[in-house]
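I have placed the structure first, in the form of structure tokens, so that the comments after it can refer back to it.
In this view, the complex is presented without one of its protein chains, the others remaining in place.
Up next, chain A:
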Amino acid sequence: MPREPGPDESAGAGLRPAGFLLALPSLAVFVGVGFIPLALIATWSFWSFDPDTYWIKPAWSFASYAALLDNGRATVFLRTAGLAALTATASTLLAVPAAAVVGLLSGPRRAALLLALFTIPFFTSGLVRAFAWRLVLGRQGVINNALMSLGIVETPVEWLLFSDFAVLMGMVAAYLPFAIVPIVLAFARIEHSVIRASQDLGAGFWTVLATIVLPLVLPGIVAGFLFVFVAAVGTSMEVQLLGGAGASSISIMIDDVLRVVNFPLAFAIATVVVTVLTVLIIIANRALRLSRLFESLGI
């Protein structure tokens, strides 16, 4: 079936009055819970802390931004970003084959079922999930017990728990579905006839993969990576429960700053993070038309 041109191509017609009215409720929600709080946080990050009231006052200053990189905060930024990137990479690498199975090999009904299975981890709270990893990775955990009873190691492997490895495990397990869903959507959008046509024109397995499947799935892979990256940047639970001594993340850092009631600094950190992530998403969307993924699927 020929695909309708996406809404982004309707020649910038803008919203007609009726369309505007229809969009009003969702627009209101978007502005109310999305835009206004962000705008307030961004504004307040330029105010200064008032020691008399323990609150902020409208005296404009860049002090918070100047303090952003003090006290080893730069390391936390970098470590959080690095760990998030690692989590996103690992999740994407795992998600591609999983999504390929769901999207290509099974029919729509089984795809829906498999997709639902991937969301089962979300039935429990993140706290319980992170804690469960302690039982798996700890000194007396499942893995160490198994390794020792098999005689592979004599003393428990220490780096399994309270380490970056443990944090990575916890985060990948938690955020994998975020990567799988957009990639499944991308696979589902590939029509079988397209693959058949490329074979017919002489393409073997690897050529089909490189010239047809990969380009068509790439937006999904990038979207999946970004979803996980954004979620992982905001994480604190896995770091707190599974990370080593002194492990930190941006959220933990914001928490710490708020504890000493330095609101402008906390807001400044948040503003920087939101800005960076937004720019990332905008660039990716421009380059790969990620929004097309979420156009109606012909399933």
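Everything below uses one rule, namely that a residue touches a chain if its C-beta (ideal position, glycine included) is under 8 Å from a C-beta of that chain, and two chains touch if they have at least 3 such contacts; residues count from 1.
We adopt the following convention: contacts and distances are computed from a predicted model.
Note on the omitted subunit: UniProt lists it as "Spermidine/putrescine ABC transporter ATP-binding protein", one of the names in "1,2-phenylacetyl-CoA epoxidase subunit B", "Cytochrome C oxidase subunit I", "Spermidine/putrescine ABC transporter ATP-binding protein" or "Oxidoreductase". When the whole complex is considered, the residue among A:Pro25, A:Gly202 or A:Gly246 that touches the unshown chain is A:Gly202.
From the options A:Ala81, A:Ile212 or A:Ile281, the residue with contact to the chain not on display is A:Ile212.
Although one chain is not displayed, its contacts with chain A can still be listed: residues 1-5, 191, 193-204, 207, 211-212, 215-216.
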